[in-house]
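Note that this complex is displayed minus one protein chain, with the remaining chains in position.
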Amino acid sequence: MAAALEILFTASFWVAAVRIASPLIFATLGELICERAGVLNLGIEGIMVAGAFAGWFTVYSGGDLWTGVAVAALTGAAFGLLHGLLTVPLGLSQHVTGIGITLLATSLTYYTYRLALPEVTSPPKIEAFRPLEIPLLADMPLVGPALFAQTPFTYLAFAAAALVAWLLYRTPLGLALRAAGENPDALEAQGLSVTAIRMGAVAAGSALMAVGGAFLTMSAFNSFFFEMVNGRGWVCIALVVFGSWRPGKALLGAILFGAFDAYQVRLQGVVGDAVPYQVFLMLPYVLSILALVAVSRRASYPKALMVPYRKGER
Amino acid sequence: MGQAAPVVLRLEGVTKRFGPLTANDAISFELRRGEVVALLGENGAGKTTLMSILFGHYLADAGRVEVEGRPLPPGDTRAALAAGLAMVHQHFTLADSMSVLENIALGTQPLWAPRLDRGRALARIREMSADFGLEVDPAARIADLSVGERQRVEILKALYREARVLILDEPTAVLTPQESEALFATLRRLVARGLAIIFISHKLGEVMAVSDRVLVLRAGRLVGERATADTDRHALAELMVGAEIPRPDIGPAQPGPMLVEMKGVTAGGLGPVDLALRGGEITGIAGVSGNGQAALAEVLSGTLAPQAGTLAIEGRAAGAWSPRAALAAGIARVPEDRHGVGVIGDMSVTENLVAEAYRAPAFSRRGWMKRPATRDFARRVIRDYEVKCPGPEAPARLLSGGNMQKLILGRALDGEPRIILASQPTRGLDVGAVAYVHARLLEARARGAAVLLISEDLDEIMALSDRIHVISRGRLSPPSARGELSIREIGARMAGLGFDHAA
Partner (left out) sequence: MRLEPRIASPAQTILYPVAAFAATFAFAALLVLLAGVSPLGVFRLVFLGAAGSQFALLETLTRATPLIFTGLAVTVAFRAKLWNIGAEAQLYIGAVVTVVLGTGAVAAPSWALVPLIALAAMLAGGLLLLGPALLKTRFGVDEVVTTLLLNFIVLLFVSLLLEGPLKDPMGLGWPQSQRVVAEAQWPRLVQGKRLHMGFAVAILAALAVWLMLARSVLGYEMRAVGHNAAAARFAGIPVNRVLALTALISGGLAALGGVAEVSGLKGNLTLDLSPGFGYTGIVVAMLALLHPLGVVASAIFVAGIFVGADAMSRAVGVPSYIAEVMTATALLTMGTAIVFTRYRIRWR
């Protein structure tokens, strides 16, 4: 039992927790932006796959790392625009379209991968982001390595959380975005376009999801392989609910989740073969469901979430 | 009214067709600075369509609009707002979970500004509130405001944008008579400052009280224009309706046995209330919307179980309470939200008509529907209740509001139920359909049914009810008999006066 507790006091555990949380932070923020504007985006899983590939492939083809991040974001935005076009002006079912986007983004990615690298058996590696220690701060116990000895990509995740929070609550655009998700009529009555705001939000949110995917291939690992997103997108949808559609809480939720995931991996080492490893791998998904059960009753979701808006129909 | 006042809004030949229906037929008029023009017409006369065209929600098929001499581009809400038009809709366009300030500031600052300037917005709202006597706390959440306060926020939104033409769509529908008076005072202050106001209504009394000029719309056409001072209610009524629709002749009630008795019932914002419904009587519930009517209707519908108190139907205490239990107890229900709750739009008229009775042996056997029987039933109800529809297999969403209501009435009333709940049964219907609904309710009364009529239309309540309760903040006033109280006295009760010592 003591060994199981000691894990919590190792720096490597907290470093891993924050690393695991980073892609989830991006993608959760992305989903949060979409949902705050009133659009559920189940394309998240596939968009993360596409982003993971796009970022990695850009670097593999000779681009620099930040270019890779930008290309991933653009790829995500493109899929987001498609999801937005189908669900916002055309008003298709957000559930079905989202699943369709996930299937499309995933299969297109795999197709492109096979087309670009027909011969390879093991995925090629790239020179990924390296940890960047922030002097002095990184020397603090536990917190130091966890928060200040990560890759620049992780710092970007935290910056993104702050930026999204600022955007939502401190800018006219954020006000419009929230209104789009609460009462689109209010937005339209003030002369703003619900279609434009929602499409923009879905594109921007999808870009963040793709960047989250790119984190996997460019910072957490250094190559692209199939099934690497592995349900992380769906976990992020749960995290949005868990975080009550607030960026700060979502950030916290992602880190908690990362900590839990890092912990179960280390716990496997402690427990050994007594419990099958699959049980540990299941825990994050089970945890997501439990978290949903815990908060869903009193969740105050955006009022117009999943309600298509058609002009003139009241 | 100064003749010299400049024209701020001019409509010329505005026409809008929806398929075979002409909602607006070559409408032309002018609005001058500093005047209140009432746009009078029955539901469905085309008032809201006309305003929707002004604001670019619809595109006119013909005609043009000018604001202060400049043509207004069609289909462009932003341009209408920029030109100085502002509208307070019947259903407020406010985001409930956001603050007053946020709702007012929405869309007024450059979208890409890095920061929402709350300080500036706050200062202006404070200043305008004081100027026009529109008091409201800018930091309050909309959800926490009363209906009257929300309307103030809507007016502030318009003023904040420096609107020069303010359009109010049925603004008093949600207000008590006293709140309406306050609104009229505000409107007078606004026109004194040079605004021009279009006041949309179908209520003659308030049109006479507030306007300088009246435009009357009927079936999409502008059928008359009168200076308010030169006309009277009677003349306007005739213009509005065309031929005078005879008011139903209501004989004296013949009270029957007690069919429903609520004692100390509380449920979701309602109560505790006592309510007794007798056969052969229409009991009216008057009140401003959002005062517990919905919960009261839900309790009687069976969709909401009382949290406390007792509910007895024909002398027997209701057991486990559900829609099915309510139906089994013989309660016919006409719900408030026709589209959302009354019908299933994507299912056929037939399937909608049997929705409450499909488990009866007449319509199903051992888990299988009897399709011929349901269709025969549907054909009969369609005939008996004059439901205009392409056929029993047509999806219900294709029906007009009036015919949808006839479908619901047919479903509810066909078995000659003893107890009838009618919640806002004529809201949004045209004159003919309103008369039809009233006739059916009176018919049920005549055959001894107990009718509970919940309506925000005070005229309707006063005309039909044998006894009237006023509902306010979830509480019911003691009943008053037909003609016992004046409209002012009922209005005072709607504002919550006289409840405490009564309860």
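Every chain is named by a letter (A and B) in the order it is written, and numbering of its residues begins at 1.
In this text, contacts are C-beta pairs under 8 Å (C-beta built on N, C-alpha and C of every residue); 3 or more make two chains touch, one makes a residue touch a chain.
The structure presented is a predicted model; accordingly, all values stated were derived computationally and were not measured.
Student: Looking at A:2, A:136 or A:293, which residue reaches the missing chain?
Tutor: A:293
Student: Just one of A:164, A:237 or A:251 touches the chain that is missing; which is it?
Tutor: Going through A:164, A:237 or A:251 one by one, A:237 is the residue touching the chain not shown.
Student: Considering the complete complex, identify which of A:20, A:54 or A:104 is in touch with the unshown chain.
Tutor: Final answer for the missing-chain contact: A:104.
Student: Pick out the residues on chain B that sit against the missing chain.
Tutor: 59, 75, 301-303, 322-324, 326-327, 333, 335, 337, 340-347, 351, 355-356, 358-359, 364, 367-369, 371
Student: For chain A, enumerate the residues touching the unshown chain of the complex.
Tutor: Its contact residues with the unshown chain are 42, 82, 86, 89-93, 95-97, 99-101, 103-104, 106-108, 110-111, 114-115, 118, 195, 230-231, 234-235, 237-238, 241, 276, 278-279, 281-282, 285-286, 288-289, 292-293, 296-297, 299, 310-312.
Simple rule for what comes next: only the chains that are shown with their structure count from here on.
Student: On a C-alpha centroid basis, what's the spacing between chain A and chain B, in Å?
Tutor: Distance between chain centres, rounded to whole Å: 44 Å.
Student: Can you tell me which positions in chain B touch chain A when the two form their complex?
Tutor: 52, 57-58, 77-78, 80-82, 87, 89, 91, 93-98, 102-103, 105-116, 157
Student: Quick one: in the complex, what on chain A touches chain B?
Tutor: 170-176, 178-179, 182-183, 185-192, 300, 303, 311-312, 314
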